[in-house]
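With one protein chain removed, the remaining protein chains of the complex are shown where they sit.
Presenting chain A:
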């Protein structure tokens, strides 16, 4: 597989807490190929942010990597020395974090921060500044040269998110990770940012790992999608496949809640009756069982494995097994 860029292989991550180990990620596996856009969907708290911070090893201090590998161009990032890891960050892999209001340093000007992140470049200060202004222009910030001297609090949330994207793309990374980059924005802005992201992806030809709980955005932007529930992958495949023929009851419920049109964003975030199971105290059997209206006796006894159903379409549900049809 020469065109595979990122491989998450049986990754399990816990948070050590006072209540015991919180199993935030369990046995996660999926790939991102070069130039591909992969979406990750799932309700809040299902481990999306934990997953992406694990890739760059920028996790909270109480994080424990229990099992698995995160291979980038074939090399396991979890084994890399910190120095080499730092060389990758912001150069080959860039991240746009979840909350645009907190993502920039409040006491340094945007220009200073955009200059700082070019620390690997040998260009002159004036050239770096010009490059920063050019990137701000590319994400649609008017009068970029003058705005470099302003501070984060002088920009709106949408502007800050654009700046975060500009900063992430500046080094022309091979992989851009975006954690709910549009969740904090209103619908019109969201459309603008998604369209801009599509254009930039064409221009820079980078792979994107795009996290959202808005299915409409995923449908519009992504080639493939990974559906996560309570720290595990429950279904993954081509966007078309997943939307037209979902093979997991959880995916079906998500689609029912959010019909998948980017311009008709559900006013409320998708809600499904019931609660996500306690990750520090997981029940046996299928993790979705408590909220599933098609649960069978087998679902309580055994964990359904993530199985290949069609080419590239995987799901973890007993309904897809032949004996279920009987």
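A few remarks follow.
Just so it is clear, contacts are C-beta pairs under 8 Å (C-beta built on N, C-alpha and C of every residue); 3 or more make two chains touch, one makes a residue touch a chain; residues count from 1.
Criterion: contacts and distances are computed from a predicted model.
Its UniProt record calls the unshown chain "ABC transporter permease", which is the correct pick from "ABC transporter permease", "Nitrite and sulphite reductase 4Fe-4S region", "Phenylacetate-CoA oxygenase subunit PaaJ" or "Probable carbon monoxide dehydrogenase large chain". Set against the missing chain, the residues A:10, A:64, A:86 or A:240 yield one that touches it, A:86.
Looking at chain A, the residues touching the absent chain are 53, 56, 58, 86-91, 94-95, 97-99, 102-109, 116-117, 119-120, 151, 153, 164, 167.
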